[in-house]
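Below are the structure tokens for one structure; questions will follow.
With one protein chain held back, the other chains of the complex are shown just where they sit.
A and B label the chains in the order they appear, each numbered from 1.
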Amino acid sequence: MSRLSRNPLMRFPGMAPVAGFAFAFLYMPIFVLIALSFNENRIATIWSGFSTHWYGVVLGNDDILHAAQNSIVVAVVAALTGTLLATIAALGMARGRFRGQTGATAVLVLPLIVPEIVTAVATLLFFVLIGFKLGLLTVMVAHTVFCIPFAYLPIRARLDGMDPALAEAAADLYANEWQAFRRVTLPLLWPGILSGGLLSFIISLDDFVLTYFVAGAGATTLPVYIFGMIRIGVTPEVNAVSALMLAVSILVVSLSWLIGRTQR
Amino acid sequence: MGDAAPVVEIKHLSKIFREAKEEVRALEDATLSIRQSEFFTLVGPSGCGKTTLLRLIAGFEQPTSGEILLYDQPLADLPPYRRPVNTVFQSYALFPHLTVDQNVAFGLEMQGVDAARITQRVAESLALVQLEGLGPRRPSQLSGGQQQRVALARALANRPKVLLLDEPLSALDLKLRKGMQIELKRLQLNTGITFIFVTHDQEEALTMSDRIAVMNKGRILQVGTPTDVYEKPADRFVANFIGDTNFIEAQFREDAGTAGCFHLANGMAFDAHETNDLIAGQHVVLAIRPERAALVEHGLGTLAGTLSNIVYFGTDTTYHVAVPGCGELQVRSQNRQGAGAHFHTGDAVDVQIPPDAVRVLAS
Partner (left out) sequence: MGGSAVTKQMLRRASLIGPALLFIGVFMLIPIGLMAYVSFLERGEYGGVVWHAYTGEAYSNFLFERDLDGSLLLNTDYLQIFSRSLGLATVTWGLTLLLGFPTALYMALQPERLRNLLIFLVTIPFWTNLLVRNYAWILLLRNNGLIDGTLSHLGVTNEPISLLYTPFAIGVGLMYSFLPFMVLPIYASLEKVDLRLVEAAFDLGANHLKALVRVIIPLARPGIMAGSILVLIPCLGAYVTPELLGGSKSMMIGNLIQTQFGAARNWPFGAALAFVLLAMVLITMMIYTMRSKRGPEPAS
């Protein structure tokens, strides 16, 4: 729907109010949460003044910091590993059809299709059976599995959008396979890889269900910790730490968005 | 023109693509010889195999059977980066993340040429295509015509033995294309590089080439100079593809006292000129170029008909004459005396066909 859409004829009645409601619906809870995180009052929902006190409490809480550290470590490892595996897989899948292609694609995106609770149960049983002690490593492994498709899709899209003649031109100009990859394919693929990596990072950082099942003691990540806090009750600390998680997610998503837009 | 030594030899080259249970015979038993410093063109409609042939020479595809020889050396399993040929791609395939300078320098870098030489060569190549000063720009900042020249410079910088051009002008608008045709020809004459040029535009093929190969459905139908191909088309397809042709079905009969006669189904007849291999009673197809025929008053010409349409082109006029039993014949004449209308639609006219303008094709 291009330039023609500016034609006033293309106004459908009811569209705008519904869209307005939808956006309000999406963002109201977020605004409420952020607003209340600055609430001085111990009782979360009665406003008594603006304060960053609870942020201080959260940032001074060792357990929270430890959980945050775990989250970041897991996310970095899972995103790096997943993106690496996804990149070479995307390179292998590109250009032309071959036998088993649909099957391979199905397996690569399988983690996106299977409901997370099913994956969680299956992975837990697997680790228990083979005697793999539950800890930070099990979380990293489990996270890598779903990071692969999250990184794979944008990289594959970027690869498919590349003119196939470019690789041929490189070969025509005396570049062997490795040189062509390093000097032509990789620089052009890079924004896709970066974007995929950032998305994997965020997905891992935010993950809850799978982590809840396969994290051992001492391997608590931030979402799991927050879940525990919520179970106990609504407190200002929960508001503050939730708002912080939101801020981080929004930051990383914005970054990924900007990177995706710079390279056309 | 080229001298006798063949640069590229194609021997019984075939390429079959197998895609999902379907077999596509892109090239069938192609045999060609291209000479040093020749401007050789492969021309034909889309799907005729000309691009496949080019890609086989470049090394982007492997032949199913047959051989390609470059200076008597078989190219066989050599990957593209080991063949001393360069390609100008239809989509230009300029590296978007590199500047014009870096694009042109790419092949030289890959070959390990030292930096000083590279700078010099790049400058030379850009000068050759009249793009001095545009070095630091990115391809996205250039016009279509400029991009096309960069693609050319990038290939030429490597001083290839053979330059392959895959429909390089098809994305340009008419004026630009005509200008580039002249430039390409000039470039080829100056550098002496053997050009193998692919196009679907038969006019382009005629104006630029030393020799042409006309292709259709994976086969090479005729190889020859533009004059050969135009004046003496080998078969009906070539006659129809290159320029316009009138086709008339006739039967050859030997009449006493004459060289022979072509008898048409409608009872008309006219004398034959070249009759060497013809057998009496043989059915043939006669090919006659519109510009070799003339429109004359009724009773003065070879075939009688009615003028059905007059199409004015500025430089010349094409008359469509409905001749019973022959369909519609086209007669083209230059507007030497300006656009004077001597004849009018609906007039009874004759088409004058000089005997040596008749080319006999097997039926």
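What we mean here is this: contacts are C-beta pairs under 8 Å (C-beta built on N, C-alpha and C of every residue); 3 or more make two chains touch, one makes a residue touch a chain.
Quick caveat, the model's predicted, so the values are computed rather than measured.
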Which residue of A:59, A:72 or A:91 touches the chain not shown here
A:91
Using the definition of touch stated at the top, determine which of A:121, A:134, A:186 or A:259 touches the missing chain.
A:121
Looking at A:38, A:55 or A:213, which residue reaches the missing chain?
A:213
Determine and list the chain A residues touching the chain excluded from the picture.
1-2, 4-6, 9-16, 18-19, 21-23, 25-27, 29-30, 32-33, 36, 44-46, 85-86, 88-89, 91-93, 98, 104, 107-108, 110-111, 113-119, 121-126, 128-129, 141-142, 144-145, 148, 152, 199, 202-203, 205-206, 208-209, 213, 223, 226-227, 230, 234, 238-239, 242, 245-246, 249-250, 252-254, 257
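Convention: only the chains that are shown with their structure count from here on.
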For chain A and chain B, let me know how many angstrom lie between their CA-based centres, rounded off.
55
Counting only contacts in the complex, chain A reaches chain B at residues 97, 163, 165-166, 168-176, 179, 183-184, 187-188
Considering the complex alone, what residue numbers of chain B touch chain A?
19-20, 58-60, 79-82, 85-87, 89-91, 93-97, 106-107, 110-111, 154-155, 158
